[in-house]
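Have a look at the structure below before the remarks.
Let's turn to chain A:
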Amino acid sequence: MSDTTLLLAVFEEIDPAANAVEKLHEMNIADDDINIISGVPIAHKMLGRPHPWTNVSKLSLGGAFVGFCVGLFLNFGTPYLYADTVSVGGQYVTPVPPGLIIMFEMTMLFAMLSAFLGVLLDSSFPNYRPLEYVAEVSDGKIAIFFRCPNGEKQKICGCAYKTRRNIR
Partner candidate 1 sequence: MSEQVSRRDFLKLAGLGAATTAVLTGCGPASRYVTREPYQQMPEYNLVGHSTYYATTCRECAAACGIVVRTYQGRAIKVEGNANHPLNLGKTCARGQTSLQGLYNPDRVTDPIKRSVRGDVASETMNWDDALQVVTDALKNHKPSEIAFLLGTSADHLFDLVTDLANSTGVNAPVRFGALSMFEARATLSKAAENLFGQAGLPWFDIANAQAVFSFGANFLETWISPVSYTRGFSNLRKAEGLKPRGQFVQFESRMSATGARADEWVPLRPGTEALVALAIGKLVAEHHGMEVPKIFSGVDPAEVAEQADIELEALEHIAKMFAEAKSIAVPGGAALGQSNGLAVAEAVLALNVLADNIGKAGGVYLSPLAPTETEYQRPASIQEMKALIEKMNAGEIKVLFVHGGNPVFELPLALNIRGALGNVEQVISFATFPDETALESDYVFPDHHFLEGWGYQRVATGVNLPVLSGAQPVVSPLYNTRSTVDVLLTASQAAFGNALPFKDEVEFLHSKVIALMGEAGGSFSATDEESFMASFQQYGGWWKKSNGTTSASDSNVLDKTANAEVAEFAGEGEFFLVPFVSPTLGEAGANKPWLQELADSTTTVMWNTWVEMNPETAHHQGIHNDDLIKIISEAGEIEVPVYLYPAIRPDTIAIPFGQGHIAYGRYATTTDENGNVLQRGANPADLLSIHFNEAGDLAFAGMKVRIEKTGRTKPLSRLESRIGVYNEGMEGH
Partner candidate 2 sequence: MTATAKPYSKSAKTHDAHHEDEHDMKQYLMYDPKPRGEMNRMVMESMTTTSWKFWVVFAILGVLVATCFVYAWGYLIAEGLGVAGVNRPSYWGIFLVNTVFWIGISHAGTFISAILRVFKAEFRRPFTRAAELMTTFGLIQAGASIFMHLGRVWLSYWLLPIPNQRMLWPNFHSPLMWDLLAITTYILSSTIYLFMPLIPDLAMARDRSTGWRKTFFKILALGFRGTEGEWRHLTTAMNIFAFAIIPVMFSVHTIVSWDFAMAMRPGWSSSVFGPYFVLGALHSGMGAVAIVLFIMRLTMKHMDYFIRKEHFDALGKLMLIVTFAYTYFFFNDYILQWYGGDKWTDALLHWLEEGPMSWMFYQLILFNLVIPAFTLWNKKIRQTPWLLALIGFIINIGMYWERYLIVPVMLTINRAPFTWKLYQPNIEIFLTIGTFATFLFFYMLASRLIPLIPVWEVEEGQMTHSLRKVGKAELPTISEFE
């Protein structure tokens, strides 16, 4: 790490930011070394960035399956945990229609809980350690952090419209 420098560029508008990203690409700075922070969710296509990867959907799907199984267990499993089944109102011990309700609710609950869990895991939330950040992004500016070899710092700065400061 010591041979790289973290640089920050802050833009008011999307178009210059997109140009800057393009320039960085031209300078052979990999997408992995660029981190863009914005106050609104800017689609990756606008800045010419690769599609960000996320686990949220998969986790949610997995949660849904777990929830379905929990519902299945609650309705069709628990009544058989006793030696004698408890009968009520002449109904089946494990009736299907109410079971559908239980399974639906549990599926949705677990799906949503795990989607949220996915957000937390994927974004490493909560995380209170200081990380590269500028408060201006929440005023609508777009910040581009990028990592470049120490030697190319000047060159890049010359190309960039503006350099505020680097972190670390």
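Candidate selection criterion: all candidates are chains of the complex that A comes from, given by their letters.
Here is the rule we go by: a contact is a pair of C-beta atoms (placed from the backbone, for glycine too) under 8 Å apart; a residue touches a chain by one contact, two chains touch by 3 or more; residues count from 1.
Since the model is a prediction, treat every value here as computed from it, not as a measurement.
Asks: All of these sit in the same complex as chain A, but only one touches it there. Which of 1 or 2 is it?
Replies: 2
Asks: Would you mind writing out the residues of chain A in touch with candidate 2 in their complex?
Replies: Those in contact with candidate 2 are residues 12-13, 35-44, 46, 49, 52-54, 56-57, 60, 74-75, 78-79, 81-82, 86, 88-89, 91, 95, 98-99, 101-102, 104-106, 108-109, 111-113, 115-116, 118-120, 122-129, 131-133, 135, 137-140.
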